[in-house]
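Pasting a structure below so you can have a look.
Note that this complex is displayed minus one protein chain, with the remaining chains in position.
Moving on to chain A:
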Amino acid sequence: MTRDRDTPRSGGRLMDMVPHLILMLGVLIFAFPIYVTIIGSTWDAATIGRGNLPLTPGGEMLNNYASAWSESQGNRVMHTPVRIMMWNSLVMALVIALGKIAISIISAYAVAFFRFPLRMVFFWMIFITLMLPVEVRIIPTYEVVANLGLIDSYAGLTIPLIASATATLLFRQFFLTIPDELVEAAKIDGAGALRFFLDVVLPLSRTNIAALFVILFIYGWNQYLWPLLITNSAEMETVVIGITKMIGNGEAATDWNLIMATTVLAMLPPVGVVVLMQRWFVKGLVDSEK
């Protein structure tokens, strides 16, 4: 048989269905846990605790979200109100994303547009951070932050994560593609390095900045190990950490309804950012990783 079964023209209808079936199965596997979570957030704790969670929405949705959002205590567990945790996560994600972009773009500019002693030493020093993820230097980094008095502070949560070799490399690579003629023209017009940066380089980098922002926002929002170490007070907890603290040992006698409502709320910002800014997100990902 040399018939091409892959194109609609010559193929049977059944074969055309195969990609749809496989993709739908994939979507189902990804969507099912989310669906169950959303359903779980609309029932009362007792129904879930008995293990009889129906697959249709219950009537407790408003109650659950309202009490997770603003109260610090359910029937069985104490937790930080979600609005406080969401605020902490938001501050952390924004400071990390904007801070990484800001310090990376100026250091990439320095490395790409100037020639100065020790240029390559600095470049390699930044590059090396790629190889030192926070996970492998947990204790000494914690000690540095503790010595600086930054435990339980936004500065301690964000500044140690703000250096970014990936973003610096990406911006540098992009800067190397800016035509020499453009720089010449700016110099002839009497523009200095800072003027050129603000008037030409920054506007040209808009797409890269937007793409990186999406990825870095998600990176910041989803941090786990670092906030686990650096925050002790309930007031400084991020929502990702807060959820796992609410679960405790995962017994049936937990306010699963509140946990599920919190989980849905914790997912909304990063998932929303990816879905709404899909084009930039994909560009940023494929550009920055390759």
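Methods note: a residue touches a chain if its C-beta (ideal position, glycine included) is under 8 Å from a C-beta of that chain, and two chains touch if they have at least 3 such contacts; residues count from 1.
Criterion: contacts and distances are computed from a predicted model.
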Identity of the absent chain, which is to be given by its UniProt protein name, from "sn-glycerol-3-phosphate transport system permease protein UgpA", "Formate dehydrogenase", "Serine/threonine protein phosphatase PrpC" or "Putative membrane protein YqiK": "sn-glycerol-3-phosphate transport system permease protein UgpA"
Per the touch definition above, residue among A:Ala68, A:Val82, A:Val95 or A:Ile259 touching the missing chain: A:Ile259
Touch residues of chain A, complete complex, unshown partner: 1-2, 4-8, 16, 18-20, 22-23, 26-27, 29-34, 36-37, 40, 48-51, 53, 55, 102-104, 106-107, 109-116, 119, 122, 125-126, 128-133, 135-145, 159-160, 162-163, 168, 175-176, 178, 180, 183-184, 187, 192-194, 196, 218, 221-222, 224-225, 228-229, 240-241, 243-244, 247, 250-252, 256, 259-260, 263, 266-267, 270-271, 273-275, 278, 281-282, 285-286, 289-290
